[in-house]
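Handing you this structure, nothing more for now.
Below, a portion of the complex is reproduced, with chain positions unchanged.
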Amino acid sequence: MNKQIAVYPGSFDPITYGHLDIIERGLEVFDQIIIAVARNSEKKSLFSTAERIGHIEEAVDNNPRVIVDTFDGLLVDYVASKGAKVILRGLRAVSDFEYEFQTAQMNHNLKSEIETVFLITSVPYGYLSSSIVKEVASLQGSVESLVPPVIKKALEKKFGKT
Amino acid sequence: MNKQIAVYPGSFDPITYGHLDIIERGLEVFDQIIIAVARNSEKKSLFSTAERIGHIEEAVDNNPRVIVDTFDGLLVDYVASKGAKVILRGLRAVSDFEYEFQTAQMNHNLKSEIETVFLITSVPYGYLSSSIVKEVASLQGSVESLVPPVIKKALEKKFGKT
């Protein structure tokens, strides 16, 4: 089989240790992971697309098997344009599941040759989300155990040192 | 990367179109799939392990990328013994998710280098299970749209022609 590429799409506003756990474990399964930052969610985002890409690149530490990119439009079109057949997603909880279920079925309807593959987030990160990280940081709580150092610094710059 | 092998474990008592959907789509993602029939669930099973293996082999039609095998003992030990790093599972509904979540976390605790990867069952098979197939067949309902011909014949032999 050819090199198996998986696209890991998301807002990553900001990237957390939960996302990095999925990426690290995805690399056990796939040859290459393209982290695809959704451009259309930029308006309400805390960090700009450029900032988010910078953060992710620093967090994944120039791993040659990881590519950071942006996309807009239909995800399945983007995945196909990259020669990939797999969308990678993490699952944390039941509420995740229903949303992911709906999205995966719709993506299958739009382009049936692309598969969505799920990993369950590791135990210590099961309650983590970008939203709760931003809320904690905005209230001056410590995010040291939740995000990589580059994000910790960026959040401190936005909200004041914690 | 080496050939990526995924182990698809289960009781398959009997195999349904839902299982075959996961196998077919798993072959888009992995180089080889080992269908691993759990031997320890034999006591309460409708079909013997040998029957179930025969059914699966006929249903997957000698695809050289699919291997049918049995296992007992810890699943993660079996997976490692096959040189595989991936367990493949299908998700249909929220109740599936909780059981699969618990099992995947335990398997990760037992052997952290093995990943459990999930596909969501295709829309037409989302309500299918081996149990409901057996119940319908035992009540003389038609299972033609639920299982491959080899299973339909085997169920008719067990429960009388439908």
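Chains: A and B, in written order; residue numbering restarts at 1 for each.
Simple rule for what comes next: contacts are C-beta pairs under 8 Å (C-beta built on N, C-alpha and C of every residue); 3 or more make two chains touch, one makes a residue touch a chain.
This is a predicted model, so every value here is computed, not measured.
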Number of copies constituting the complete assembly, 2 shown: 6
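Here, only the chains that are shown with their structure count from here on.
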Length of the line joining the C-alpha centres of subunit A and subunit B, rounded to whole Å: 30
Residue ranges of subunit B touching subunit A (in the complex, touch as defined): 1, 3-4, 25, 28-29, 31, 85-86, 91, 94, 97-98, 100-101, 104-105, 108, 113, 115-120, 122-123
